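This structure is in structure tokens; I'll ask about it shortly.
Removed from the display is one protein chain of the complex; every other protein chain stays in position.
For chain A:
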Amino acid sequence: MTQAPVLKIDTLTKKFGSRTIIDGISMDVTPGEIVCLVGPSGTGKSTLLRCVNGLEDIQGGRIVFEDEPVRAHSKKIIDVRKRVGMIFQQFNLYPHLTARQNIVLAQVVVHGVDRRSATERADELLARVRLAHRADAYPARLSGGEQQRVAIARALATNPHMLMFDEPTSALDPETVGEVLAVMREIAEERRTMLVVTHEMRFAAEVGTRMVFMDQGKIVEEGVPRELLAQPRTERAQRFLQSIRH
């Protein structure tokens, strides 16, 4: 049984000036899939995510999200972004708003939810990421792990059809990585569609339904995470996996 893909990427090319960052990548994501993008830094994994919600414009190929072509500067890009949740490496919480207000804002401003329901939803999500007691705290008073959990709650608040994580644990202290990954596991159990750029191989192996190994702007290898990790077919993937084991 194959479902129609939520996201279709077809021979995508992204350049910064004369440098090619993404070099003709094609991939589809079907509903409920948890795709983990791995590979050395500077290979365009984060850039790929940013192209998918139009934070970067593209130089070639096509991205289609739920039948909507993604183009960075088109008016329609907002319709795509409303349906995609994004979690950033640096959290990017709004520093002038409390944790709760961070989760309320887009619900009210972008989706037209009334403030009271938005606040109820925010409190419910804060409880789910185990931060109910921090609802009134400003981001500056939260630890990195707490901030990232608020950011996840913020992304979930508007019920996105797909979540994108851009190295969500890379800016965290080692002790707080676990609490963020735990929340991500729970979200994964709801069979939400997720596109995750990560260096957490154990997480990828246990939670991911597919692993995509990228290098120098190309997909080098993809497959079931456990299999790819245990027996990478390409020499490039072997070398990469070896290097991160130490």
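In this text, a residue touches a chain if its C-beta (ideal position, glycine included) is under 8 Å from a C-beta of that chain, and two chains touch if they have at least 3 such contacts; residues count from 1.
Throughout what follows, contacts and distances are computed from a predicted model.
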| item | value |
| --- | --- |
| Options "U32 family peptidase", "Transglutaminase-like putative cysteine protease", "Xanthine dehydrogenase subunit D" or "Amino acid ABC transporter permease": UniProt name of the undisplayed chain | "Amino acid ABC transporter permease" |
| Contact with the hidden chain (one of A:V64, A:L105 or A:A205) | A:L105 |
| Hidden-chain contact residue, picked from the options A:A4, A:I78 or A:A127 | A:I78 |
| Given A:L55, A:A205 or A:L241, the one touching the chain that is not displayed | A:L55 |
| Positions on chain A where the hidden chain makes contact | 53-55, 78-79, 81-82, 84-86, 88, 90, 92-96, 105-106, 109-111, 138, 140-141, 154, 158 |
